[in-house]
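Mind looking over this structure? Questions follow.
Excluded from the complex is one protein chain; the other protein chains are retained at their positions.
Note that the chains are named A and B in the order they appear, and that numbering of residues resets to 1 at the start of each chain.
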Amino acid sequence: MVNQRVVTPEHLFFEAQREKQFITGSEAVREAIRRANVDLAVSYPITPQSESMHLVGDIYAEGYLKEYFRGESELAVMAEVAGASMGGVRVFTATGGPGTLRAFEMFPAWAGARLPIVCAFLTRGVNSPLSIQPDTIEMAFMLDTGILMFHAESAQDLYDMILKAFVIAERPDVHLPVGVFADGFFVTHTREQVAVAPADLKLPPYDPYAAPVPAMDMESAPVRQMRDPFVMKSNFISYAAHASWQQEILAAQERARKYVHRYLEGLVEVEHPEAAVLVMASGTMVSQSREAVAVARQQGLDIGLVKIKSLRPFPREEIKTLARQARTIIVPEYNRVGWLCREIKAAVEDTTKVVGGPRVFGGMTMPPEVVLDQIRRCCA
Amino acid sequence: MTASEYRVLPGPEGYLPPAAACMGVMLPEPGEALVEGKIVPEEDALQKIAEKLLAARNPVFFPGPLVLWAWREGVAEKAKAVVELVEAAGARIIPMPDYRPKYPMINPAVEINPNHPNLTIWHNRIDVGVFVGVHCHYANVALKIIRGGTDCYTIALCGEMGHEDAMITLRDVDAAKLRRLTEVVKTRAQARPARAAGAHERR
Partner (left out) sequence: MSESLFRISPGFEEVMPVEYRELVTNGPCGREVGVSDLGTFKELIEEHPLCAGCNMGLALRLILASLPKPEDTVIVGSTGCSSLAFTQVAVHNIHSLFGNQNAVASGLKRALRLRFPDKVKDVVVIAGDGATVDIGLDMVMQSWFRRERITTIMLDNEVYANTGGQESGMSPQGTVLNMAPLGKRFPKVALPEIAREAGCAYVATISPAQPKRLERMVRRAILTAREVGPTYVQIFCPCPTNFKFRPNEGLQKIKQRQKEGTFQVREYVSPEAQAFLAELEGADHEK
């Protein structure tokens, strides 16, 4: 193994001197994992994710991870990391698009089992017809699986969010899986300046004995322990136990808020909160919107921007408060269903303020002019 | 984030009450505790726990696997501190040896189970119940069920970060903190010896 020094998360995130590297999003994944003290990673190819896990394989070969292998399908990969996580080690994997859907049954199972797995979802379209191009539709399906969800705007976000995801996921009061989502190609395959901590530093190791559930290692009490026991009889007692278990997953998501504030420095980032019209977006749509907002402001329009970084937990209160003083909220998206628009509508008091779209999908880019047109219409 | 108005009080709270965390109750930071949904200094919570234990008709401790089984170093010391606290409080012990659902085979007179803790509380008419050494997930599952369907006053002596669904929760509880609580209980019991002794006699 490569010799690295364990430092506190706070040091790694906020204090260590950072160095700028001109790298792709896939390389940012590698740089995050290099410093994450991951024990085991499992990979499976799918464009646009594959390169990130090739690179994780490369640093395994260099001695930054203890174990790495290629699984046989996404469903199996997600089960393999689940088994390893129950065995008490820190794990990482990544997928996207059809891979996400192939593995789908595992995500609620991860959350229900309180597994602090970190998975990068490098999103793309889903069949049919087949598309490898950017599209965030898979995120619509993931919203209610119980996992925490962060959405990266850039390679810098991807690097930071992956590292921070481990720390948030493993808090004993949270102990839930975290999906770090980034838009395929737009983030994975483009190069930007990314500020990274020194490569000889890493996170403290995972402590399975602080977990809210016993590790499956025959070292921890109680010995008579099934992960996870059924409460499957047909009676009220069993239903109530299952219901309380599910509530506990929701509660754990709520507890994560505090750590998202601490480490991601808020669930949202706002520019010009006082504006009459607000664009609310996540992922790379924030970048497209930022350009449009800049032009619109130059032209004297009263417009602001809200970048949503955390989708689970969702910034309910933040958005409700912002929406109160705004006249109109524009929600541009990279998918056809408009899941972010739905989420925002569920949070605000007056849903008539929320204007869904523009939306593009199937790999189409979003020219800032298209967002600008919408801004102009809404400011008129 | 604002402090929650939601109060975590003994039930029965209803058919399926929400998790207190979803109502805005947040876990305490080090040095703090939660009493009925409000953050208080830890010392205040120690006093309140002692008061509740001594005033109880039938206080019962529910030690869980983390303290019942001497599975790693330090557990025996913590177990001893729990037993001393139980004695000082004039309470009883009903263990939670593991977490597998046992309904309907459970003998509620001798054990408690996180999947149906209400059965043990009803059966033994427990008015104050204390969780210690239970893995957080299972403690939370149980505490919600208890608050939903019983009038038991729940206290969680958590080794990690505490439990919103207990009426009182301490965090970072180790042997030293248990001994400190025992002292508080003893001091208060001396001020009102009749109560503690009374609880003993009724068994």
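The working rule: a contact is a pair of C-beta atoms (placed from the backbone, for glycine too) under 8 Å apart; a residue touches a chain by one contact, two chains touch by 3 or more.
Predicted model, so just to flag it, every value in this text is computed and none were measured.
Partners of the chain left out, restricted to shown chains and counted across the full complex, are A, B. For the chain missing from the display, the contacting residue among A:Ala113, A:Ile237 or A:Ala252 is A:Ala113, taking the whole complex into account. Contact with the chain that does not appear here is found for just one residue of B:Leu34, B:Leu53, B:Leu68 or B:Cys136, B:Leu68. Check A:Val7, A:Leu55, A:Ala84 or A:Val196 against the missing chain and you find that the one touching it is A:Ala84.
Considering the whole complex, the residue from B:Pro97, B:Pro117 or B:Gly162 that touches the absent chain is B:Pro97. Contact with the chain that does not appear here is found for just one residue of A:Leu101, A:Leu201, A:Met216 or A:Val337, A:Met216. The hidden chain makes contact, of the residues A:Glu19, A:Asp58, A:Glu72 or A:Glu265, with A:Glu72. Contacts to the hidden chain, counted on chain A, fall at residues 39-40, 42, 66-67, 69, 71-73, 75-77, 79-89, 91, 105-106, 109, 113, 214, 216-221, 223-230, 232. The missing chain lies against chain B, touching residues 63, 67-72, 75-76, 79-80, 82-83, 93-95, 97, 100-101, 105, 107, 110-111.
Please note the rule applied: only the chains that are shown with their structure count from here on.
Chain contact summary for the complex, chain B toward chain A: residues 1, 16, 18-22, 26-27, 65-66, 68-69, 71-72, 97-101, 103-104, 114-116, 119, 135-138, 140-142, 144-145, 148-149, 160-162, 164.
Residues 114, 171-173, 175, 209-214, 219-226, 229-231, 233, 235, 237-238, 240-241, 243-245, 247-248, 250-252, 254-255, 257-258, 261, 317 of chain A are the ones that touch chain B when the two sit in their complex.
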